[in-house]
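Worksheet: the structure to be examined is printed underneath.
One protein chain omitted, others in place.
Coming up: chain A.
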């Protein structure tokens, strides 16, 4: 994936992903924000398509309005700019489990065709110890209790796998009805935004299908980067390229978040 702006387009594949992830929050009221790419998207959404979006971080901040990208979920500016700072048990019990959060925005180490997530361990083959990932964090209950779930991650066969080594967080299980059977209140994953395009679950099968490509990306490229035989929607849209305003806002957030400026 290109990390620097290309001469022909003036933006990177990461920027395409981040801008499209931010646009997905245009209608959201409240967003439970995961660290990393989801945090970039949510903060960009506040700076562009949804200035009133309420950002909620699991460290206990409700309504954070940072002026730069936080380096961690406990960044001081998240607390300093919040409408309220609450305890972690209150966050998970009253606000998340209480069904008061609209959108959960998650990243993932591995995702399968039903948008189930693994962030726990990966199998590295016979005679090798399983590879250690950070663990579940807030994701299992975010995916269960938020009204709906958006996901953002870079697209490769390492991430988009045929079979998860471990199910940390349920997306759509093994198909339609699984979430309902488990009594999960939220709708689960509704879109997976990558640096190549957008996947959405087919309402009939709950399987992720390719519904949009970023400008300049081909269906073949996405197929090659997906670890299962990817279904492609009858009509595949092309996402709009980032506007100059979106790009400027994204780059300003990132530049302001440079660690050298954050430290004492």
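FYI, a residue touches a chain if its C-beta (ideal position, glycine included) is under 8 Å from a C-beta of that chain, and two chains touch if they have at least 3 such contacts; residues count from 1.
Please note the rule applied: contacts and distances are computed from a predicted model.
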Considering only the chain that is not displayed, what protein name does its UniProt record carry among "Isovaleryl-CoA dehydrogenase", "Simple sugar transport system permease protein", "CoA transferase subunit A" or "Formylglycine-generating enzyme family protein"? "CoA transferase subunit A"
Which residue among A:66, A:104 or A:173 touches the omitted chain? A:173
Decide which residue listed in A:59, A:211 or A:226 touches the omitted chain of the complex. A:59
Specify the residue from the set A:12, A:144, A:194 or A:239 that touches the hidden chain. A:144
Could you tell which one of A:74, A:175 or A:227 touches the chain left off the display? A:74
Using the document's contact rule, name the residues of chain A that touch the chain not shown here. 35, 58-61, 70-76, 79-80, 84-89, 91-93, 96-97, 116, 120, 129-132, 134-141, 144-145, 166-170, 173, 178-179, 182-184, 259-260, 262-264
